[in-house]
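To keep things clear, I will list the structure first and then write my remarks on it.
All protein chains but one are shown at their positions in the complex.
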């Protein structure tokens, strides 16, 4: 059975989502990172809290599934999600991944205190959004097209003034939705170069391993098998768009039997459902690990 | 959901009521009445936001070929321009029917 | 006199290779578990290798084995495949085993193909039509090794490829008679074959597969998904094209538009009194949606490129219609089917993802280098043809005594496709793709000059009647809805085109849009088709009716 594991990034966090997480692991993570994980609405105002909590949730689920004997054939993470994906692929150990993400979250928090962010445009194709971005972008007023979540859903990143201009243009040009996202920095754009540099310095000293499965890279949408490519993605995905649509297209070309979306949320399963009805889908935020195990067993038997 | 309103000056009066379609996924219903006044009016409730321009284009093209002067109420549940045109032209056919 | 030239270097090389692997063979047979070593030994760096993989049947046991060969020993292969369908077809490029590809169709792997071309993992020879690819196997792409699949083999090495014979004989022939090595995976080894499709003489190595070759029901369309728009277009096509031109021999591309037509023949076609007058002889894969028309007596014959999962019993029970061997099972042949499609038919009807303002069409869109299936052959007009059929003659211009007729090449599309994206565009994405992938030709599927009709939900453009590119563009604009192309249309022009018979709207054809209902389909569910087939059609699991 070919299993595609999907790891969402920020956005789906909700208070209490760590309730089911192994308390020992949580404690361990707090020790490694020196961050007390609050798992409250106030806590989730802070992006270090968000990033670490989501990572913890996903790592805990990966551990549980692997303990039950399940392995991914393909892993795909969206932005922050690549770290749990890399962990699931056996590339990086637990302690390092938490330290790496702590650093990433802190760097991101510090890089643009205000005036920068992201927006999303729904209902226009990527080339259409690109055109609008080109109309607005300038060196003093930078804005870039960033994540490609689906064919008709793209994000933009940059200076807020410029983003707002693009969003207004998008509305005029028939976007069904064009709005600012609650993201305080211009993620997945060249404006994050400094963050990437610092991350790469950190990653360079880690002891990493060859992946045990196929890894779908954010930065180019390719299916990669080499450590070098994954390393590059971990360090640099903040400066590239997340080419999710392409990643999913490629993932489907590998003909998986099952997709499993890790917590939090179910958004990526919905996007996948719109593309295909040819695979079984599991969303861990809507069911227990035992339920997922039950379904995997059932489907594996049927094949 | 969005509400749109369009007006046209058309020549062929609608003489009776006609109804086509269902508010089903990817479909729409169209109600056509004789015009209230001089103008042709369309009141559209659509589940797909951001398509005002497309609606304008579909209607311009339709009325250029079939200049019906009537009052239109449209409830749209995400129909493609092709389906919208199909229903509009079906309504046109229903109005022509002698039955 | 100088030393006599050696005129059998190929044979020597082949013999040497086979000899070096002789320890792996018992006669022609190798063991299942030795497959990788067989390939390691018999394939040399730089070889031209044909791996059987069409849009339905895959030599999956051999293709999986090929991913496991040692790249130190086997590398830089030049692959020749009519269809890139499985992940492993591309994995061999990722793994450094292959480096060059000639192909026709890559639909199921089109994103990765694009990526690999862009990053240099794969170089492309050409993106061929099927007949070009088959033809060049005998010209300048003569294979060193071919890897094919058979259903059954007997102890002598004769092959039964049966229902899914497809292109196996063509591939094997190219190797067998030019000292290439023919390696066959077999589902089953038996004492007696139902019939011999390929003689053992042509075969060098047989390896029993660990599981049957992969087979996709590619041509099955569930009638449940046919929409009213497709039914309307089908009605227009039947009345405005099939009946008007007396089309008797034809091919349907894969899709819901043509499935709709097939299911309208016994209902709408019957109402119009067209039975026996149109659609008698077909070159077509055995699509289940044609069953009601066959059962209603519309169809005289069907020759097929390949099989279709679930249709085996039905076809066996209808030998008057299908090409069936003495053993009672169908024989298909893709190369001959393509020849028939290009040269012997009145009409081809297909669909596409984009049509440009001039009428060129392509299924290659941004980021996806899909190549094409049979459409470029079916949908082109070989200039040497000289048919006397009413359809072919009906496209002959009146005013030229030396004029020829033409094959009808029909494109049926809705003006907007998935995601409400316009199908009619000023420029095909394919133009951009050519630049990115550095291809010699823009990957156009069917050229404007070959396209005689376009059908949309708005009406039919009779492009063959236009006498200038300006008029052709105007005719396309008239039926292109509110796409960027269609918006250029003006009512005056449309009126003129309708008067000249270049454009027909439903009312011009006497088609009532209100009649375009699903209840007009002869079958509305897979269950209905099974019923029409008297229980002989057995739909694959993914097409089961849930009721």
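We call the chains A, B and C, going by the order they appear; numbering starts again at 1 in every chain.
Criterion: a residue touches a chain if its C-beta (ideal position, glycine included) is under 8 Å from a C-beta of that chain, and two chains touch if they have at least 3 such contacts.
The definition used in the following text is that contacts and distances are computed from a predicted model.
Peer 1: Can you match the unshown chain of the complex to its UniProt protein name from these: "Malonate decarboxylase, beta subunit", "NADH dehydrogenase subunit M", "Stage V sporulation protein AC" or "Pyruvate ferredoxin oxidoreductase"?
Peer 2: When "Malonate decarboxylase, beta subunit", "NADH dehydrogenase subunit M", "Stage V sporulation protein AC" or "Pyruvate ferredoxin oxidoreductase" are compared with UniProt, the left-out chain turns out to be "Malonate decarboxylase, beta subunit".
Peer 1: Missing chain touches which shown chains?
Peer 2: A, B, C
Peer 1: For the full complex, which residue in C:227, C:267, C:287 or C:451 touches the chain that was left out?
Peer 2: Looking across C:227, C:267, C:287 or C:451, the contact with the absent chain belongs to C:267.
Peer 1: Of the residues in subunit B, which ones touch the absent chain?
Peer 2: 1, 17, 19, 22-25, 27, 29, 31, 33, 45-47, 73, 75-77
Peer 1: Touching the hidden chain in the full complex, which residues of subunit A are there? Just list them.
Peer 2: 280-281, 287-288, 291, 294-295, 298
Peer 1: Which residue numbers on subunit C touch the omitted chain?
Peer 2: 266-267, 517-519, 522, 524-525, 528, 546-547
Definition applied: only the chains that are shown with their structure count from here on.
Peer 1: Which of line, ring, star, complete or other matches the graph of chains that touch?
Peer 2: complete
Peer 1: Distance between subunit A and subunit C based on Cα centroids, please, to the nearest Å.
Peer 2: Once rounded, the distance between the two centres reads 39 Å.
Peer 1: If you average the CA atoms of subunit A and of subunit B, how far apart do the two points sit, in angstrom?
Peer 2: Computed from C-alpha means, the inter-chain centre distance equals 43 Å.
Peer 1: Where does subunit B touch two or more other chains at once, residue-wise?
Peer 2: 51, 54, in rising order.
Peer 1: Going by the contact rule set out above, which residues of subunit A touch subunit C in the complex?
Peer 2: 125, 127, 151-152, 220-223, 225, 246, 249-250, 253-255, 278
Peer 1: Can you tell me which positions in subunit A touch subunit B when the two form their complex?
Peer 2: Answer in residue numbers: 123, 171, 174-177.
Peer 1: Report the residues of subunit C in contact with subunit A in the complex, numbered from low to high.
Peer 2: Contact set of subunit C toward subunit A: 86-87, 90, 94, 108-112, 115, 119, 366-368, 419, 421, 542.
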